[in-house]
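One structure follows; several queries about it will come next.
A single protein chain has been omitted from the complex, and every remaining protein chain is retained in its original position.
Note that the chains are named A and B in the order they appear, and that numbering of residues resets to 1 at the start of each chain.
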């Protein structure tokens, strides 16, 4: 069933490719706005790059959270999923994974290109991509809780940002920190290990909390 | 003397019990507040490093402590409400949130006021101030979520989930911010190295902490009473109170 839900959500994303591209372009535009607002001075851009890319990734991932459950809620398919004899947590994990494939992976792939715009050295680009690869699934998983809690509420989109962004802070700190450490000539393994630990913890806990939230929201 | 505690877990009996307890807590908190401020502003000696400016800690420190305690207490009651489906504990959690947010706000504000003479700037990205700011966001998130939900039972449960998620995250956030701070600031001035406090300073602060507790309990009980009335407005016992003119 885990595979079915991933297959289903990917199929739906394929039929609505514009949604996927919107998120990606949002990410690109936000990152490109910074040089325009602070000036093209390369040294400054280089120090800012990890933070800018990560904040943009946070926002892009958050903006696409609405799609994770809201459409299924409106057409009644979510209701059917809640009545599935299989574990709802597993199903949520599948949906979060599909969300990551559709919104997270394109960001990870695009990040090195944007990093070049900011004149990041090659190994910093590598660290940035690796950190995003580990960190973006955490964003989808934690985001699933927020998306589930705000289902069907007025102003749900803004509300979800209030709930979810503070919880993203640890990933942001260590994600951007890894690249900064690398650029300062320090070890970045610890940062990446910690993001890995966040990922494991959120794989275990977040689907469970999101499943409970869905039951509350659909009651 | 055996007290039937379960009796007070029903909103109706809690309502009248809280009504009797509130004046006591108000009185104690006022007495402690006056005593604490007196000790803080007139008895405690001037700090040889920070001069008179340090006296703001008599408000700042209790507020910061309360802001953190109250979040945990709120998550605890919300969790109890979620697990055992007890309405009163969820109402308590909802009543705690604004007080907690207020203390967080005071801690931030007084922190800024303290920062100006100490660091020469209103805001520094000090680990504690930053964590306090994030805590403020968590309170705001909890309150906005509950405010957006019309059905009170759903609001209770959804709030409980986000409060519990927050409580798991607070140590992680705190630790991350600490790490981030040491990475970026190195050996700058920190409150950690504050010199040992004089006994009277400590006494004044502890009295102020107690006063804050008493104040919080009084306000939370009052707010719980209001929430009970709101939620139970269709029940017979509220109608009876209304007839007696006990509530407006």
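Here is the rule we go by: a residue touches a chain if its C-beta (ideal position, glycine included) is under 8 Å from a C-beta of that chain, and two chains touch if they have at least 3 such contacts.
Heads up, the rule we're going with is that contacts and distances are computed from a predicted model.
**Q** The hidden chain: which UniProt name fits, "Sugar ABC transporter permease", "Cytochrome b", "Heme exporter protein A" or "Penicillin-binding protein activator LpoB"?
**A** "Heme exporter protein A"
**Q** Of the chains you can see, which ones touch the chain that is left out?
**A** A, B
**Q** Need a quick check: the contact residues on subunit A for the chain that isn't drawn.
**A** Given the touch definition above, subunit A has residues 1, 4-5, 7-8, 11-12, 15-16, 71-72, 74-77, 79-87, 91, 218-219 touching the missing chain.
**Q** Quickly run down the residues of subunit B that touch the omitted chain.
**A** Touching the missing chain: residues 150-152, 231, 233-234.
The criterion applied here is as follows: only the chains that are shown with their structure count from here on.
**Q** Quick check: how many Å separate the C-alpha centres of subunit A and subunit B?
**A** Once rounded, the distance between the two centres reads 32 Å.
**Q** Sort out for me which residues of subunit A touch subunit B in the complex.
**A** Those in contact with subunit B are residues 145, 149-150, 153-156, 159, 162-163, 165-167, 169-170, 173-174, 177, 180-181, 198, 205, 209, 212-213, 216-217, 219.
**Q** In the complex of these two chains, what residues of subunit B are touching subunit A?
**A** These residues of subunit B touch subunit A: 134, 137-138, 140-141, 144-145, 148-149, 153-154, 157-158, 161-162, 164-166, 168-169, 172-173, 175-177, 179-180, 183.
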